[in-house]
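Every protein chain of the complex appears in place save one, which is left out.
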Amino acid sequence: VNGICVQAVRPTAEQWCYAFGAGEPLASLKPGQLLRVWTPDCFGGAVSTTDDLAYLNLDRVNPVAGPFCVEGAKRGDTLAIHFVSITPATPRAVSAVFPHFGVLTSTHETATLQPPLPPKVWTYEIDVAAQVLRSRAGDRPFALPLDPMHGTVGLAPAGGQAISTITSGLHGGNLDTPEIRAGVTVYLGVNVDGALFGLGDGHARQGEGEVCGVGVECAMDTIVAVDILPGVPTVQPRLESDTHLMRVGIGRPLEDCYRQAHTDMVAWISNLAGLDQLDAYQWLSQAGTARVGNVCDPAYTLLARIAKDLLSPSLPAYGGVHQRLRQLAVSV
Amino acid sequence: VNGICVQAVRPTAEQWCYAFGAGEPLASLKPGQLLRVWTPDCFGGAVSTTDDLAYLNLDRVNPVAGPFCVEGAKRGDTLAIHFVSITPATPRAVSAVFPHFGVLTSTHETATLQPPLPPKVWTYEIDVAAQVLRSRAGDRPFALPLDPMHGTVGLAPAGGQAISTITSGLHGGNLDTPEIRAGVTVYLGVNVDGALFGLGDGHARQGEGEVCGVGVECAMDTIVAVDILPGVPTVQPRLESDTHLMRVGIGRPLEDCYRQAHTDMVAWISNLAGLDQLDAYQWLSQAGTARVGNVCDPAYTLLARIAKDLLSPSLPAYGGVHQRLRQLAVSV
Amino acid sequence: VNGICVQAVRPTAEQWCYAFGAGEPLASLKPGQLLRVWTPDCFGGAVSTTDDLAYLNLDRVNPVAGPFCVEGAKRGDTLAIHFVSITPATPRAVSAVFPHFGVLTSTHETATLQPPLPPKVWTYEIDVAAQVLRSRAGDRPFALPLDPMHGTVGLAPAGGQAISTITSGLHGGNLDTPEIRAGVTVYLGVNVDGALFGLGDGHARQGEGEVCGVGVECAMDTIVAVDILPGVPTVQPRLESDTHLMRVGIGRPLEDCYRQAHTDMVAWISNLAGLDQLDAYQWLSQAGTARVGNVCDPAYTLLARIAKDLLSPSLPAYGGVHQRLRQLAVSV
Partner (left out) sequence: VNGICVQAVRPTAEQWCYAFGAGEPLASLKPGQLLRVWTPDCFGGAVSTTDDLAYLNLDRVNPVAGPFCVEGAKRGDTLAIHFVSITPATPRAVSAVFPHFGVLTSTHETATLQPPLPPKVWTYEIDVAAQVLRSRAGDRPFALPLDPMHGTVGLAPAGGQAISTITSGLHGGNLDTPEIRAGVTVYLGVNVDGALFGLGDGHARQGEGEVCGVGVECAMDTIVAVDILPGVPTVQPRLESDTHLMRVGIGRPLEDCYRQAHTDMVAWISNLAGLDQLDAYQWLSQAGTARVGNVCDPAYTLLARIAKDLLSPSLPAYGGVHQRLRQLAVSV
């Protein structure tokens, strides 16, 4: 495309990956290259009716496409993954409630003696032309705006670990925030040579918190561009859009997500805008807009967010790599 | 004003109230009447420099104007308090960091062995014409949009209690959410005859979470209109704007705020749109936008939010009282 | 008794108190005097069958006997309340599960969409001679050791508040820890002249955490002795037995109780044994035995505990007031 090499990968079901840090690389790409990848939905396409839920193998949910090797990435670098486009790859999406999962039921973590909520599946028609999702609540039709995103994106973790794609951590993973849309760059700290990133869990949309535990799940046809920031460390996932800087906090309880995200955001602001710590703390206190990612996965997520124009003038984040990848994406 | 009786109350410092459920009524008003009230800032005007923080009496912070008696309100009713306008009453506002308070420091609740962060005060100029707040971070000036709100609004609690205005609960109180702006109606369950509401803690703006523990604090000149929904119970505070329905969750940890707010929102949606519980759960999961209120007060707050147009067609909330109070406000 | 004045108070149902900081003093006593007081059970005697639960007025549960005025107690002092004896006042006790209360069910705080657990009541025979409680699980009899304690003991709170006896805070209140047995001294910081203490919520025993939300509840015939430590502040409740020093942490989430209790215990150890902060931290890390109080009330409790003999030699806590009150008690 326009002289930029686009590699395309459509992994087979046998190639799907269920843990970050496990599996052999599906492909290798260079910084500045684009990758087009088809990702399965979080159920591997196995769920379209309520009955299907009974047959789910819970060790084989949330498959990701990957890992992908980024040539030259080394431990201690930052990998920038820019989402050029995220397009539903099927005309239908699915959502569900299933036992012991979701925010408003007892779960294996927040265990109680009550019987769990019963399982149920909903299907959604994806009308890309109208940018709308259509479904039914009982016999009542309803429509919601299409807003595609990836729930899961991550790298091989540190310490030789292989961590389930169901959860998240310093390596990224199942972040399940609606903020990972097309046009957004995700920054992740590299732990191993080649970074070994993967992505999946496409949602045609999700609410903030993913209340019932499941978004509007669909296979995606996605293009990403990547770049390496050599020797620049990133502890926990950060995001950048054209308008906002964001930092993901990860864990439990939810206030700890808030603390992590905002502590690091204070440091980031200090650095970019040349403020001392207390001044950055004050500024963030008045200007920040927090966003809930998920409150249903083993690790919750919550994002600290600031509008770049409010902070201006300030240095570009990560030396302007978002703008460069954005430019690259636009040129496609 | 236009035939509508507006009562105006400017309480003296001696009249300020520090607990919901304590004190004698300052004034009485009828449903459909407007009340104009001057509220002191959260420090009672006592803080304008860092040195002033050392002299704060922590049993006398966050004074509210009130209580106000609403004629005819009875236990089991809902009181609707509509914010017609919220206008800074002074040209300056103040914010601060003080020891053992705020999200990013050890506190009396989340206690650690480290010395606390040092105290510091920032002042803000309020430029109402430009709708902007101006302050300085060190020697760097910065500006943020003016967005006035009340942090604290509540009623006399149940059970003969008198609860500090520093915290919040079923009775409302120090909710500290930026969503309580002009144009918003707050619904609170009445516990005692006359409801006995109070309000205060005006913020020229605050970020989501009130990271450092203090908003841009200023005295406010505020107009509210009230109405009673006889025999209609409201368990925990709900909010309505022209565009959104909101439910406040209150407590700790933050995920419990999320659970409370969304459990009640599922019931509210079910009722208004005629959906069964699981369908409402699914709909909210994809359509809801959660908002962090505060993560610094003794009780945190987080709001479940839905856009009314996405839920349409549905019954108006509380029989359309928001629209009626809005109309009344517009007529002023 | 032996020349020591024992005052005896048996409050009528009309005199029962439902909020710390509310109500007129039932009686006044001097430091060094004994008080014998009959306390109602947490249901005010209204529950003996499952059907009775349906009629509970939730604004009128957990009545305490009090308030009692301690002559000479002033804000900033510490009140020492020594439990001389705690004796079941009835041959039967009761326990229950009721909807939306308890650790292993959804509650109003940890709300979910599931129906709550059904209500049920169990009755216990109290065999004081055998020091045993007897009850039945279905048709199976079971017996547990008698271990009487008070769930609730507190003072008038600061700031003119009146706080429900259902919850706890800096003022004490519904601590619900099995550690408040006969032989134990409770230290509480005085907020108002006369201290205005109350006690109730007798349990013939309870497990650690009070899993189902209700202990083995019974009316108690209790003797306490009190003393004042003038000008000695106590921030949050501390306990002392012949063998242990304990500090109660109060709130949510449960780790914050742990943090509060242990942060203060580090300071206490430093002071009594002359250790610096990090050394006291290390010592406590290896020697401390934490105890869960309750995980069911609006505020959880968890205690930091140390064995006095392990810390020896060290100064006596609070100048030896526990030993003096113990001596006084033994002399009765």
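In order of appearance the chains are A, B and C, and numbering begins at 1 in each one.
Keep this in mind: contacts are C-beta pairs under 8 Å (C-beta built on N, C-alpha and C of every residue); 3 or more make two chains touch, one makes a residue touch a chain.
Small disclaimer: the values here were computed from a predicted structure and weren't measured.
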Exercise. Among A:Phe43, A:Phe142 or A:Tyr281, choose the residue that contacts the chain missing from this document, as touch is defined above.
Key: A:Tyr281
Self-check item: Contact partner of the left-out chain, one of B:Pro116, B:Pro145 or B:Gly274
Solution: B:Pro116
Quiz item: Any idea which of C:Gly189, C:Gly202 or C:Gly215 touches the chain not displayed?
Solution: C:Gly215
Quiz item: Who touches the missing chain here, C:Leu34, C:Ala162, C:Leu284 or C:Leu325?
Solution: C:Leu284
Quiz item: For chain A, which residues reach the chain that was dropped from this view?
Solution: 18-19, 21-22, 59-60, 108-113, 158-164, 235, 251-253, 256, 259-260, 263-264, 266, 277, 281
Self-check item: Residue numbers in chain B that touch the chain omitted from display
Solution: 104-106, 110-117, 253
Quiz item: In terms of residues, what is the contact footprint of the unshown chain on chain C?
Solution: 95, 97, 102-104, 117-118, 120, 122, 133, 137-138, 140, 142, 144, 205-216, 252-255, 258-259, 262-263, 266, 273-276, 278-290, 292, 295, 300, 302, 310
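FYI, only the chains that are shown with their structure count from here on.
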Exercise. Same or different, please, for the chain A to chain C contact, judged on whether over half of the interface numbers appear on both copies.
Key: same
Quiz item: Taking each chain's centre as the average of its Cα atoms, which chain lies closest to the overall Cα centroid?
Solution: B
Exercise. Rotation angle, chain A onto chain B: superpose the C-alpha atoms of these two copies and give the value as a multiple of 5 degrees.
Key: 180
Exercise. Let me have the rounded angstrom distance from the C-alpha centre of chain B over to the C-alpha centre of chain C, please.
Key: 34
Self-check item: Between chain B and chain A, distance of the C-alpha-averaged centres to the nearest whole Å
Solution: 33
Quiz item: Using the touch rule from the top of the page, what residues of chain B touch 2 or more other chains?
Solution: 252-253, 259, 263, 266, 281
